[in-house]
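Removed from the display is one protein chain of the complex; every other protein chain stays in position.
Order of writing sets the chain letters: A, B, C and D. Residues in each chain are counted from 1.
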Amino acid sequence: MILAKVIGTVVSTRKTDSMTGLRFMLAQPVDMNGEPTGAAVVAVDSVGCGPGEWVLFATGSSARQTEATNNRPCDAVIMAIVDEVEIGGETRYRKGDEA
Amino acid sequence: MILAKVIGTVVSTRKTDSMTGLRFMLAQPVDMNGEPTGAAVVAVDSVGCGPGEWVLFATGSSARQTEATNNRPCDAVIMAIVDEVEIGGETRYRKGDEA
Amino acid sequence: MILAKVIGTVVSTRKTDSMTGLRFMLAQPVDMNGEPTGAAVVAVDSVGCGPGEWVLFATGSSARQTEATNNRPCDAVIMAIVDEVEIGGETRYRKGDEA
Amino acid sequence: MILAKVIGTVVSTRKTDSMTGLRFMLAQPVDMNGEPTGAAVVAVDSVGCGPGEWVLFATGSSARQTEATNNRPCDAVIMAIVDEVEIGGETRYRKGDEA
Partner (left out) sequence: MILAKVIGTVVSTRKTDSMTGLRFMLAQPVDMNGEPTGAAVVAVDSVGCGPGEWVLFATGSSARQTEATNNRPCDAVIMAIVDEVEIGGETRYRKGDEA
């Protein structure tokens, strides 16, 4: 899974029928310091996340292993909201501490 | 899914039988400002998109989860036309505003 | 799918049984001007292509969706020979015009 | 599989139900000298590894081929703890020699 920050949303009315009702989030992969790494990805939200939150997203066929995305042309799904990232005994991120 | 701009088409008469009748679009991945990121990809159109439009495409086995691409050697499918991209409450792209 | 130019062949006598009889082509990904982008890939030929031709190859599990590659440890298959690439109403490549 | 070093953990309480009970490890891909290569990945632990250990992780649908991850939206799983890496007859890494 990839650590990412939700930075925005994408709206689409004309899409494959099976994608109806799903929310498309712009997920920016980040490193342990919250710095962007690589290009943003559009991922379906399966956990009720919102802009600013740190999340994990899964890709490929694994992105279809949720009720929301099963059998759909979806290759990225947000499947967890991150509470804490710890490295070497040190907390690098804690939800709510963002500012 | 990857945010991309449709920039062209690819024509092929000699191809795997199962690909007959499908349209191959050149999809250029873009960032939130419409700037190209990485190499263009050839994706099958499942939504009736055209050159200049912003779209989402799905990759891998997820690209086969549409009626058009099911069981076919297709690893990229355009499954949504983008109406709007919003980041931090600000609209960064709206279909029709391109000029 | 990825736009590529066939630049060579790879011969292997000792290989997984199920790969017997398949042709391994060296496919160099190219951009719309025919310039190389990224590393070459070894792809199974499912359309009878030859060196110098522009082709499309599919990757991952989608590479197994042809008769030649079904159930085989194959993650890249050439599934189309390109006749024409058009961008913005302009033909950027036409088969036979190479020189 | 990718050679990586476990550098931390990620905690998430709000996640897809099927991910309950799994441990998310931060896995930093490394080269044969232990130097980081590319971005860290969040992988599910299926072998009882801990911070500082060198491991192998598998990605994509292959990451779901363990009891812990079967049918779950998991695209990276740690499936082996590395004892030794040998290159050209020379041991480059041996578990326990880290210092």
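Keep in mind that, in the parts below, a contact is a pair of C-beta atoms (placed from the backbone, for glycine too) under 8 Å apart; a residue touches a chain by one contact, two chains touch by 3 or more.
Everything quoted here is computed from the prediction, not taken from an experiment.
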Which of C:Met32, C:Cys49 or C:Ala63 contacts the chain that the document leaves out: C:Ala63
Residue numbers in chain C that touch the chain omitted from display: 7-16, 18-19, 24, 26, 39-43, 51, 59-61, 63-64, 71-76
Where the unshown chain meets chain D, residue by residue: 1-3, 29, 31-32, 37-38, 46-48, 56, 58-66, 69, 77, 79-88, 92
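The rule is short, and it goes like this: only the chains that are shown with their structure count from here on.
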Length of the shortest touching-chain route, chain C through to chain D: 3
Greatest separation from chain B - chain, by CA centre: D
Averaged-CA centre spacing for the pair chain C and chain B, given as whole angstrom: 20
Separation of chain B from chain D, taking each centre as the mean of its C-alpha atoms, in whole Å: 33
Residues of chain B touching at least two other chains: 59-61, 63-64
Chain contact graph, described as a line, ring, star, complete graph or other shape: line
Chain pairs that touch, as defined at the top of this document: A-B, A-D, B-C
